[in-house]
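Handing you this structure, nothing more for now.
What you see is the complex with one protein chain gone and the rest in place.
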């Protein structure tokens, strides 16, 4: 960590900061420049708080040298992590396809979708039983009934299930039904929930918050890892920007950057990343080309009857085209479907 | 709600949308323009989902006519709501000052701060016992011990308490100690938590999410109101933008806009809204001048020793200056402190 | 255009708006809903100004039905536009590669780079003679001397030139040297400059402004097209967001969306779109996979000695790898290099 003193900082102010930092067990490397004095703090800076040091008189700015995450970092875990779910490897050579409806609405709807995505080549079935909705008046999901339908579909179609959990008190229940627990974008910094899924031995699909920096996202992963659950799968699903022509801006840069910074697998969600079904296929191709380990796609047999996210759901035949395109891309990229 | 068909929409596609909307009990008003057909949906559109309609073939775009919130709206509740907390009126003529440390750290720190802010003129004591922290390695608050210290300070200094609650399962506990339950910015769309505080008969201070539009913020309030708890206080605390010179961008426009759209009181948090103690006083003045009903300010006797948010905490003497400036402004604005 | 009256609008206010719109030669379609009156304006709305109508008493909001651009729109020009530059077709089946240094620094630097990118397979040479720099103290380009070096390189390596023009008064000069005139991101809404390049019969590479919506970008193209210059090539180069880990956020969604909305070719600039050379190759692949018509890449033989943009410049060997990867992708995507 580097402390930049301001140009009016007195010798006493500089010394006060040095004494404080040394009292915490760090060494300080002082460098007097022509216009500023700079203090380099030697030692593991991660437990230090920049805001704390910025509160000292005479301090202009504090700059971190290290990323604040450790367990999530490739620096401390150079090899790719591979998360295994019922024999499927996420983060290895194989590209993994998760697909299904936004919400579980009925047995018919779920089974029709599951059959179609299985047939097309999906590996994992997605579907929401507990739905976070902007409006309290919107459909909030079938809850337990939805979980039971997911279990039925799991058995019938031999597809592992990924489904969202919204509250810490629901984690143990959802974990009985799900193969992967999903943390939604709005809950990426719901730390009580992160801790709860960290205590359970289930893989976690951690969606990026729509206004979360990549560093904050990896710190959210760190919360789960620090509880002892090492099976975290990241999911880029678009960020919020000034552009309104699409629901979100899919951050394609994040895919290769995450691969540099972290060993965790990263999955792309172009359904939320674009908000428009007619952009899902090209942005899926892009995510795979950028190095994503797989896709999670909203599919609905009748999007115009969907109780949520109809505008961004693919019909089964379009999902099948997407799978074919992904297969051809995989070969060129040295991966496989 | 208005459905704009695209320029290639066929008569059949248009009719399919009309039939669907009518089947839901609405009337449709069709208007054939020179380049597009437009369908006006007559009736209360709030339960309708725009995404659903956008999934129909031939639909280009769906536009809401009404705001999606109702209970939070000034249209349905033209008079200002006044929230009473132990004899203090929030949302009336009086400006309300909430102040205290970011985190409760110790009895000494809390009591020293409480004494100082009481002396300066604060009405309500703030202080965090459960702290949402970006890093799992940072101080997470004293928890129950912090709540007990807050209760002691409440009795000793005759100051009502506002403190954050992080998880649904903690609501009933925190409600035993707090006079106002705070929902933090990161939890603004933690719908399970919103429902939980909606079921308790305590005022709720609802911070705006750093990524939340004003409409989403009012929809979060709607969640609480819809559970039967009408005592919601909004708190603008800055939004995330591309500007990095400040921690957040305080959205001053939001203050008068909320007053137009809603009847709920709105409080300003310039500590988080700027992230720098040296901007807190001018931005506090601005918020009051724009029509805020009060302020919530982080105060710490020794910011450089704070376990969190030191860089944005005021020392007690500066807080006292802020109170004086607010008092003078209040008079000019037809309010009082 | 649709005018939504507010819930307190009086019959007189509604009639005043209707009279005004009719006086401009439009028909009005009135629809009285349960909570609002809505006025549909029938006729070509493009010349109308929403702000004007929003200034009438009783108006709540005005919504456009049509996109405001016309010449740039696919609706009015369904076929892809192909821009021909010295026998190279931009916007056709072939992917086009533009490459070269950020700035022309010297004959040696330019020729070394040109030889390398030609050898690797680039079609067009990029290089800046007039440089827009954030700091007045930074290298501002070689100016006329740079243009002359570009002309030499053009002849020697048989590569057409794309180079930036910064001011209207320089357009005719730069047009004598360049095969394609580049409008930089900071000048996307420099309307005097847009008009000036619209009057010249040279292709224009129009970069998206870092805070421009897709609609504004197409309106900037419309400025050029409306002057009679139909050879506009769009260039996505990333937008500014809250994310600071990358210099910009490359908006991958924009690529397929532009292809829907417009007939103009679109080129990707992953050098600026990421700001980091180590992300350029994966994001290049992504852009091609999403449907871009080509790439523009900063290449420098010694990035650490570059006078600008060193951090995002590829070395020639890495550029050669990028070309190879693009070639393999092209085949799978039904295109060719």
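In this document, chain identifiers A, B and C correspond to the written order of the chains, with residue numbering beginning at 1 in each.
Heads up, the rule we're going with is that a contact is a pair of C-beta atoms (placed from the backbone, for glycine too) under 8 Å apart; a residue touches a chain by one contact, two chains touch by 3 or more.
Computed from a predicted model, the values in this text were never measured in an experiment.
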| message | So one chain is hidden, and I want to know which residue out of A:22, A:75, A:119 or A:199 touches that hidden chain in the complete assembly. | response | A:75
| query | Taking the entire complex into account, which one of C:84, C:107, C:186 or C:336 touches the absent chain? | reply | C:186
| Interface residues of chain B (partner: the chain not displayed) | 211, 213-215, 239, 241-246, 249-257, 260, 273-274, 278-279, 282-283, 285-291, 328-329, 331-333
| Hidden partner interface residues of chain C, rising order | 20, 46-47, 49-57, 68, 132-138, 166-170, 186-187, 189-193, 209-211, 216, 219, 222-223, 226, 240, 277, 303-313
| field | Positions on chain A contacted by the hidden chain, ascending | value | 2, 4, 7, 29, 31, 33-36, 38, 40, 42-44, 63, 65-66, 75, 211, 240-242, 244
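In this text, only the chains that are shown with their structure count from here on.
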| request: For copies chain A and chain C, work out whether under half or over half of the interface numbers are shared, and give different or same accordingly. | output: same
| query | Once you find the CA centre of chain A and the CA centre of chain B, what distance in Å lies between them? | reply | 26
| query | Which integer distance in Å separates the CA centroid of chain B from that of chain C? | reply | 38
| Roughly how far is chain A from chain C, going centre to centre by Cα mean, in whole Å? | 31
| Going by the touch rule set out above, which residues of chain A reach two or more other chains? | 211
